[in-house]
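Report on the following structure.
With one protein chain withheld, the remaining protein chains of the complex are depicted in position.
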Amino acid sequence: MKGYLRYFLNKLGWFAITFVFAFLLNFILPRLMPGDPVAAIVARFAQGMSNSTGVQAIYEQYVELFGTNKPMWEQFVIYLQNVAKGDFGFSFSQYPRTVADVLKASLWWTIALQFPAIIVGWLIGNTLGALAAYLKGGFDKVLMPLSIFVSNFPPFGMAVIFMVVFGVNLKWFPTSGGYGFDLIPSFSWQFIQSVIIHYQMPFWSIVIIAIGGQAIGMRSMAIYELNADYVKYSRFMGIKDSKIVGYVFRNAMLPQITGLALSIGTMVGGALVAEIVFSYPGLGTTLLRAVLGQDYPLISASTLIITVMVLFANFIIEILYGFIDPRIKAVQAD
Amino acid sequence: MKHIIQQVFHSGKFVFGFSIFATILLIVIFYPLFVPDPPLTILGQGTFFPPGIYVSVYDSLSATSYTLNLDEAAAKRIASKLSQEDRQAVKEWLIAAGIPEAEIDPANTEQLLDQWFANYDSKKNVPGMTNAKRNYYIRLNNALKGLLSPDAATVSQTNPQTGEMEQIDTINQTDYVNVSEVANLRLLPLGTDNFGRDILTELIAATRVSLQIGFVAGIIATLIGLTLGLLAGYVGGVVDDAIMFVTNLFTVIPTFVLLILISFSIGQEQRGAFTIAVVIGLTSWVWTARAVRSQVISLRNRDHVNLSKLSGHSIVHIILSDILPYIASYVIMALILQISSGILAEAGLSILGLGPRTTEVPTLGLMINWAMIYQAHILGNWWAYMPVLVTIALITFSMNLMNTGMDQVFNPALRD
Amino acid sequence: MTTLTQPLLSARGVTKVFGFGRQKNTAVDNVDLDLYEGEVISIVGESGSGKTTISKILLGLLTETSGEIYFQGAKRDIRSHAKKQEYWKNIQAIFQDPFSSYNIFNKIDSVLLDCINMRGGRSLPREKKVEMMSEACSFVNLKFEELTNKYPFELSGGQMQRLMIARIFLLKPKILLADEPTSMIDACSRATILDELMHLRREIGMTIIFITHDIGLAYYVSDKVYIMEKGKFVESGSADSVILHPKEPYTRRLLNDVPKIYEEWDLTTV
Partner (left out) sequence: MANTMLEVKELSTKYITRFREDVYAVDRVSLAVKEGRSLGIAGESGCGKSTLALSLMGYYFPPLHYTSGEIIINGKNISGMKPDDVRKSILGREIAYIPQAAMNALNPTRKIIHFIEDVIMEHEVYATKKDIYERAKKLFETLGLPAEVLQKYPVELSGGMKQRTVIAISVLLLPKVLIADEPSSALDVTSQKMVIKMLRHLMEAGMISSMIFITHELPLLYNVVDDIMVMYAGQIVETGASREMVFDPIHPYSKGLMGSIIVPEQGLRDVKLTAIPGVPPNLKKPPAGCRFAERCRFVRPECLVTNVSLRQAGDGRAYRCILPEAELREAYAREEHKK
């Protein structure tokens, strides 16, 4: 157990370092822009803005946030202090809303959409892949090319097709938004129903993509496991196939958990784009609006939040993994 | 080496993927030779012309006219003029006029028109009908009557001297022109986009640019990954630790986020296709580096490497002839994956509005971006986005098929 | 035999430590060894005893953490590539697994050609090289004409290992380090390999270091035996004295645990 605690702290430390690095990148990248970034950004931004007091306020906010006249390390300290307070400054494009305000409104939509979708896709994909490995024959022959095709389908493409087929043509689901445009977020039955209906298309378009990739991975893992020595031995001890298949699925599933951890970063990217297609009120759409509005503070904060989310998910999965797989646990405690 | 390539081409999956990819490549290479138009020329005024052959009306008038008596001509003409909504409206009226619903078939134009002319009465008051609706029916009736009249259409021109309209020609309903005698016509197999540009030409140019982006990104990523992986794996020690530290960092930081940040920081003016490709390449080498490293570590202690050292070969020679050939298949597979994910990454960025600047060249991602901004998917203009999606999917699908095929050749465990 | 006073190769206090901190692992611990010209010695140890590590250090494929190695009386210096090449003209190896000893992408000829090149034969005419390769092959009862233009995977394990001996025949090193050369080979081919090795030794006056886990084999082939346990040599001496009259408990246990044919195998001692 002591060994395991050390492992846990080690992992925690590692994620902390990664976070610091990501944070630094987030800080440095905008400052690497050619020319004077603040002047460039604010000048470009001020063109499209009629409210002169607003421009002034943003300019001051921005100078304070960036502290461009101060040395780099001091700028970093200021940035750090502000971020620690949850202060990311004002949003350019949605002034007078603050960045923190905008993010708070969209963050939960994204979390509620993406993580369940990724997990569900992972579960369905793994089940299908394992079945393909075990049943072989026709099922495998149909499922595999389909999985390869689906997993290589661009995520936004899947979203667009879902929208055209189920939204525009069949009119089963609304084509955009997270809830009916005539509703105000509340805990009413009508609102929840609307949210559920709006949830379906973005959710399944992410799920379908995730299924393909996971099914392929699981199939190879399961084929590998089916050839393992313990399968042969268990068969010779008279254990029935259904039980052995249970062993195999479990053991093949475990490495897939690492695969899930490692692919969450990539999946989130695709899922963000799916949000955009459906104008889902999550981070993806916020990000798009921020980009279109040249809203630097908002972009910077969104990317930071997404990074933190992905890091956190990875950490949780890695820790959980150790509890599920005795082999990994043994290595971890070593 | 020949043996391995032969084996790879025995894999059905690989051959299938390769054929698709080669076809795409050939089209991209040869199409511009036959259709040399610049891909971003604006042809049409207006958005989203549907696919088809566009014949110049003006030139049709001056083309030789032939008289053809075709039985179905009138019915077809009417059928094409009578839209679905009109048919539905006619049906509604007829039901209101007391015709049993079972007897009305909106698809049967002839019967529908007979029923209409037998029953329509502009003065008849249908309960619940708005005034606007009543006027609509009157207009519809007139239009249908006009369609039925056997009169010729008249072509007039303003006389430049008198300023009067003068009839110069009449066109009968039985007049036809031979398409090959019309001076101007244009085939738009995939219609036009929101700016009135020929989608097919644009798509092929975009495919070329996207493939280039993919290749540049893939080669950059593979080179970086290969170099770092070789260094980490072969040299080991502190070098390995340092490289693995950076690699682990980049593994957990979502690449897409990094891409967004860098692309945005570069700024719209600087973002050419090549820059985007380089940025994608710089952010996606991690997997190659990891894979190469683990391969090299297992090779490093193999006896043939030791024996090569004992034979007095230099490190460069050992890496080139004793390490690289063993990992070549993995590196090629990684490269293929990088190319296809590079194409996807570009598309993702472009949809976010962070793609290459839009003025010079189209890319697959930009085409999607334009279609989305102009709401092609909601307006039902499928030709603006479907061909692009299919192209992207075909490219990535074919590349991954090749990869899976190769994987089965090189990984005996996956053979079943 | 006057040179007996000066060892051909010797190790003094050689230690190899892998990793650092908590993962520190001393694979070879303060080892002394003397190898005289013309001898056959065996280093016997179970897996994990460090015998492969010491063999790689002696070969110069690994660098010792501390201690010295003397070659022909002088301290070994293999810091530059040129010096390594020079050293490897004197010491060569045959490895355990014939299947992984070959670069599968190269034809078999290249292995032998490398040897000719290394012995300064790079500029020889092609016919001369073929002649040398044929001679080496016929030394190990292989026909060069049948092997030329073949890839390693077209050979059997025994053939591959014999070709490794042909390689040594061409290189004519002073010392051969044979790392379990017969453990992956069938019993029937084992005698062939051993015979050919001993034949080669007589032919070119070679000194051989056997690395093996098989104490019977060590006894069969060597003049002197070093028993290795946990990175240390626990016992060494002439083969007869170590095997027939072991002094150390570890050696006794090892001998005890090996199945016997002529004597009764005592199963009560575990």
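Per-chain numbering from 1; labels A, B and C assigned in written order.
Operating definition for what follows: contacts are C-beta pairs under 8 Å (C-beta built on N, C-alpha and C of every residue); 3 or more make two chains touch, one makes a residue touch a chain.
Treat the numbers as computed from the prediction; the structure is a model and nothing was measured.
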Check the whole complex and report which displayed chains the hidden chain contacts. A, C
Which residue among A:K70, A:K104, A:K141 or A:R235 touches the omitted chain? A:R235
Touching the hidden chain, out of A:N26, A:S194, A:N251 or A:N314, is A:N251
Using the touch rule from the top, list residues of subunit C that touch the missing partner. 46-47, 141, 156, 158-159, 186-192, 194-195, 214-220, 239-240, 243-244, 253-255, 257-263, 265, 267, 269-270
Contacts of subunit A with the missing chain: which residues? 228-230, 232-240, 243, 247, 250-251, 254, 325-327, 330
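The rule we apply is simple: only the chains that are shown with their structure count from here on.
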Looking only at which chains touch which, which shape fits best: line, ring, star, complete or other? line
Average the C-alpha coordinates of each chain, average all protein C-alpha coordinates together, and give the chain whose average is closest to the overall one. A
Let me have the rounded angstrom distance from the C-alpha centre of subunit A over to the C-alpha centre of subunit C, please. 55
Need the CA-centroid distance for the pair subunit A / subunit B, whole Å please. 27
Two or more other chains in contact with one residue: find those residues in subunit A. none
Scan subunit B for residues touching two or more other chains and write them down. none
Name, in rising order, each residue of subunit B that touches subunit A in their complex. 248-249, 251-262, 264-267, 270, 340, 344, 347-348, 351-354, 368, 372, 377-378, 380, 382, 385, 389, 392-393, 396-397, 399-401, 404, 413-414, 416
Touching residues (chain side subunit C, partner subunit B) in the complex: 56, 59, 61, 81, 84-85, 88, 92-93, 95-97, 100-106, 111, 114-115, 118
Could you list, by residue number, the parts of subunit B that touch subunit C in their complex? 1, 302-304, 306-315, 321-322, 325-326
